[in-house]
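Please read through the structure below; I'll follow up with questions.
Take a look at chain A:
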Amino acid sequence: MLGKGIIKGLAETARNFFGSFVSERRLTTVPYPDARQPLAENTRQFPFLVYDGDDWEQGLRCVACQICEKECPPQCIYIVKSKDKKPDYKGQMQFYPAVFDIDLAVCMSCQICVEVCPFESIKMDTEFELSTADRFGGLLFHKKQLAKPNAHYHRIHPTDAAASDAVLAAEKAKQEAKARAAAEAKAKAAAPAPVAPPPSAS
Partner candidate 1 sequence: MTPLAGYLLLSALLFCIGLVGALTRRNAIIILIGIELMLNAANLNFIAFWRFSEHPEALTGIMFTIFAIGIAAAEAAVGLALIIAIYRHYQTTNVDEVNQLKG
Partner candidate 2 sequence: MALASDSYLVLVVFLIAAVLFALGPLALAWLWRRRFSPAKPGPGKNAVYECGLESQGDAWVRFRSEYYLYAIVFLVFDVEAVFLLPFAVAFTGLPVGAAVAMLVFLLLLVEGLVWAWGKGVLTWR
Partner candidate 3 sequence: MTLSFALIALLTVVAALAAMLLRNLVHCALAMVVAFVGIAAAFLNLDAQFVGFAQILVYVGAVTILIVFAVLLTRGGLAPERSLFSTSWVWGGGVALAVFATLAWAIRQSVIRDRQPLPEPDVTVKQIGEALMTRFVLPLEVIGLLLTAALIGAVIIAMKEAPAGGKREKESADLEEPGNPPSVMPPPTPEGGLS
Partner candidate 4 sequence: MMETALRSELRKQGIFLTTLEELYNWGRKNSVWPLGFGLACCAIEMIAASMARWDLARFGAEVFRPSPRQADLMVVAGTVTKKMAPQVVRLYNQMAEPKYVIAMGACAISGGPFKQGYNVLKGIDRYLPVDVHIPGCPPRPEALLHAFMTLQQKIAAQPLTGPHRPRHLIAAAPSEYPIPEFGAHDLVPPNNPEIWQPPSITPAA
């Protein structure tokens, strides 16, 4: 009979109307400024640069290898390699970015820079409240704005951060082992020949 479907539909909306007063499922709004939707751990917005330690300039992991700059699809990263070198977290002397700019007005949040970075130095932030009236001043992020401590990384992506710490620790361990081996080799070369090999060499 004419009207049956309409009445069914009306019943459905009425159920939702009254349900919205009693059921969470029927009132799905997250009242944003007052409450926030918890972000998933993988959530990504814009890249930031990780630094270790307290001094952001010293602790920056980035060595200005410029791979991300080349791979960035929308070309929003701008890096100027430094002329001098500074020691990185492993104590190795490395270049560092004299200029590291990301134009957030262009960035497409694709995470490719993170994927291609061999130094675990660029990661994705979850900050999204960046709207500004100033397009040129407010959205071109310089090195200083981009640098964030490892603790921040741990806070927003705990699993990834632990993994990348492990990678770095392993590399550092390898590096130290290598350095030690090299040192010992040097020592061995310097020392008289008939000396028993050190236990770590085996």
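We take it that a residue touches a chain if its C-beta (ideal position, glycine included) is under 8 Å from a C-beta of that chain, and two chains touch if they have at least 3 such contacts; residues count from 1.
On the choice of candidates, all candidates are chains of the complex that A comes from, given by their letters.
Just so you know, these numbers come straight off a predicted model, no measurement behind them.
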| item | value |
| --- | --- |
| Among 1, 2, 3 or 4, touch partner of chain A in the complex | 4 |
| Residues of chain A that touch candidate 4 when the two form their complex | 28-33, 36-37, 45-46, 73-75, 78, 80, 98-99, 101, 103-109, 128-136, 138-139, 142 |
